[in-house]
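I'd like to ask some things about the structure below.
Every protein chain but one is kept in place in this view of the complex.
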Amino acid sequence: MTKEWTPRIVAFFCNWCTYTAADLAGVSRLKYASNVRVIRLMCSGRVDPQFVLEALAKGADGVLIGGCHPGDCHYVEGNYKMLRRFELLKRLLADMGIEERRVRLEWISAAEGEKVKTVINEMTEQIKKLGPLGMPQKFETWDKEIEHLAVEVQARDAAQGPCPTRAAQLKPMEAVHA
Amino acid sequence: MKYAYFPGCSLKGTGRAYEESLLPVMKHLGVELQELDDWNCCGATAYMAVDEGKACAAAARNLAIAEKSGLQQILAPCSACYLVLNKTQHYLHEYPAMRQTVSRALATVGLRCDGSSAVRHPLDVLINDIGLEAVKQKITRPLKGLKVAPYYGCQIVRPYATFDDQSNPTTMDRLLETLGATVIKWPLKTKCCGGSLTGTLPEAGLRLSYILLKEAIKRGADVIATVCPLCQFNLDAYHPKIAAKWEPVPIPTVYFSQLMGLAFGLPADQVVLNRGMVPMKPLAAAMA
Amino acid sequence: MEIKRTIKYEADRVPGFGRDVMSVPGCEALEHCIQCGTCSGVCPLSIYMDYTPRQVMELVRSDFKNEVLQSHTIWLCASCYACTTECPRQIRITDIMYELKQRAIKEEVYPKRFPIPVLAEEFTKMVHDYGRISETWLVTKMYLRTNPMAALGMAGLGMNLMKTGRFSLKQDKIEHREELAKIMEAVDHENGKAKA
Partner (left out) sequence: MSAKKEELRIGFYVCHCGHNIAAMVDCAVVARYVETLPGVALSRDYKYMCSDPGQELIQQDIREHRLNRVVVASCSPLLHEHTFRGAVEAGGLNPFYFHMVNIREHDSWVHTDRGEATEKAKALARAAIQRVAHHKALEIKKVEIHPDVLVVGGGIAGIHAAMTLANAGKKVYLVEREPSIGGHMAKFDKTFPTLDCAACILTPKMSEVGSHPNITLWTYSEVTKVDGFVGNYTVQVKRKARYVNEDLCTGCQDCISHCVFKEPKFADDFNEGLGKRKPIFIPFPQATPQAVLIDPEVCLNFKRNKNPDGSPVVGDKCKKTCVEACGEKHAIDFTQKDTLQEVKVGSIIVCTGFKTYDAGRSPAYGYGNYKNVYTALEVERLVNASGPTGGEVILREGKNADGSPKTPKSIGIIHCVGSRDKKTNLWCSRVCCMYSMKLAHLLREHTGAEMYNFYIDMRTPGKGYEEFYNKLLEEGTHFIRGRVGEVTDWAMTPEEEGRLVIRVEDTLAGVVRRIPVDMVVLATGLEPQADAGEVRRLFNMSCGGDGWFLERHPKLAPVSTFTDGVFLAGCCQGPKDIPDTVAQAGAAAAEALVLIDKGYIEQEPNTAHILEDECSGCKSCIPLCPYTAILFDEGRKKAYINEALCKGCGTCVGSCPSASIVQNLFDDQEIFSEIEGVLAYD
């Protein structure tokens, strides 16, 4: 396709505030970028960090999480729980070299259809500037590199026998995984 | 305390009494004012009517010079200058296209304006930076018995000023009360004096000045206190014409800084009451 | 009795004029106007206007460009911003008036010998030439171009100014006039580029 690249954004919206706000944006016929795909959850507290990682791994260039304003959560404080997890998640993503601006948490109440529009448009523009994240492609390259490495190691092992130091180093790693 | 000082054209011309009285008062309060190097006219209300881009660029040159001087606070006593410099700041912040045009134009002469400076009015500085307590300390001759109508005019409170209420400003009221004067309550504090229309279209402009003078007298004021050179000019210079068209309304109009100088006991050449065309007799009588 | 047609045909409109004005920075909110008349109610000069400020707003929105640019209203605005402050739809009416003045000057459709646009032009010219305004000169020039006889009536005022030491025939000027000229030129260049 010759079309200009546009980012893919996955959004997790809570049923009571942000999803309703997105419905309101629709009813009000506000216009915004078509890049976002919304997944409805009952509460932003349901957002498992794995959802965010999974979305990025499966090709999303950004993830948007929408919940009720602090103090307004339909389930008392699910949004606070999300906020706490979100801070940790941001650190994790930073360690993985993923730009902070790709993942965004917004409080959008049921009445703020206008905000849904602004946030989605803003985020689309921002991520356009950042460019594609391309995790699936990266995984492919990494897989190839590892395959390549494995072949090389096998070849070397075949030639020299297993490396004693490497085996010794592996042990504590395995212990960690256990 | 040190501020960049933007006098503007009027304070060097017909409104010189404002500068002549304001500078000694500020000095007396320990405030240092450094006149902007080679400042140019702000553009006032006339330039905006001709070319907005150029008007903004011309005003922005002054902001750029201030930024270069390292002083982040610009004192602009003239209402028109205060408004135009503020408006320019707002436009540069709000409209990226305008910001681009202006910064490119300034760049051709090696200037830049990032909008970091604050444009301040003397009333704002007196109330919020210096404080009325410090002003009180300097009073040697309280203006007891003097009834003053505080007249703010339009452009210091509208539409950008944040230091006072847009409909019912009170900073000058509080200042005058601190000086010991009695402040007259009247609903015309922020009504238009006619602006430049007194010259261009006298029948329309002078009527507004006449109403102000008439109502001030009706409510028992001895003197009108103003913050703007154009207001002062309109309320001071056209008395013969107003008298011919309606009725004589003999009440003097002085700058608030002149009243401050008076209360501080500064010498006559720093209070410059002689610059007014309407006799200051009521003032002198009230003071006696 | 002289009669004049007052009906407006579609051909009297300049389609797109309203949209064009509303696209100018500061003039966007005009589309929210509910024609309540607060602007006229607070305007100290509305009593002299041929169209009230509210009518000007509607004429702009309905593309009646010629009526608006030739009206006295835009020149009577003293920029007191009362309308802008009081407007319930936060329309910056004063800024729209400025925009209309600019267009009238550009298209040279303002009333001839009308002192207000002449003053604005002379003012601008003086800023260009000297960087500062000398009020006495400015006013003199304006009277010469509009109504020389009226200048005589101002003699008394001149005398009074002289008596109080506020009259000066010296033309004040800035040092770096070439710098200001260069900035102005650059703005023209930028604007020309933008339009091209």
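For reference, chains read A, B and C in written order, and residue numbers begin at 1 within each chain.
The rule we apply is simple: contacts are C-beta pairs under 8 Å (C-beta built on N, C-alpha and C of every residue); 3 or more make two chains touch, one makes a residue touch a chain.
What you see is a predicted model, and the numbers here were worked out from it, not measured in a lab.
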Specify the shown partners of the omitted chain in the complete complex. A, B, C
Looking at the whole complex, which of A:23, A:99 or A:122 touches the chain that is not displayed? A:23
Touching the hidden chain in the full complex, which residues of subunit C are there? Just list them. 32, 34-43, 46-47, 52, 54-55, 86, 88-90
Tell me which stretches of subunit A touch the chain missing from the display. 1, 8, 10, 15-17, 19-20, 22-23, 25-27, 29-32, 34, 37-43, 45-48, 50-51, 54-55, 58-60, 71-72, 74-78, 81-82, 85, 109-112, 117
When the complex is taken as a whole, what residues of subunit B touch the one chain not shown? 165, 167-168, 186-188, 211, 215, 218
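Please note the rule applied: only the chains that are shown with their structure count from here on.
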I'd like to verify one number: the distance from the centre of subunit A to the centre of subunit C, where each centre is the average of its C-alpha atoms, in whole angstrom. 55
Could you pull out which subunit B residues touch subunit C in their complex? 9-10, 12-17, 38-41, 43-54, 57-58, 61, 91, 94-95, 97-98, 100-102, 104-109, 111, 154-155, 158-159, 166-167, 190-192, 194-197, 199-201, 203-205, 208, 237-238, 240, 274-277
List the residues on subunit C that touch subunit B in their complex, please. 25-26, 44-45, 48, 76, 78-82, 84-85, 92, 94, 98-99, 101-102, 105, 115-117, 119-121, 123-124, 126-127, 131-136, 139, 142, 156-157, 160-161, 163-166, 168, 172, 174-176, 179-180, 182-188, 190-191, 194
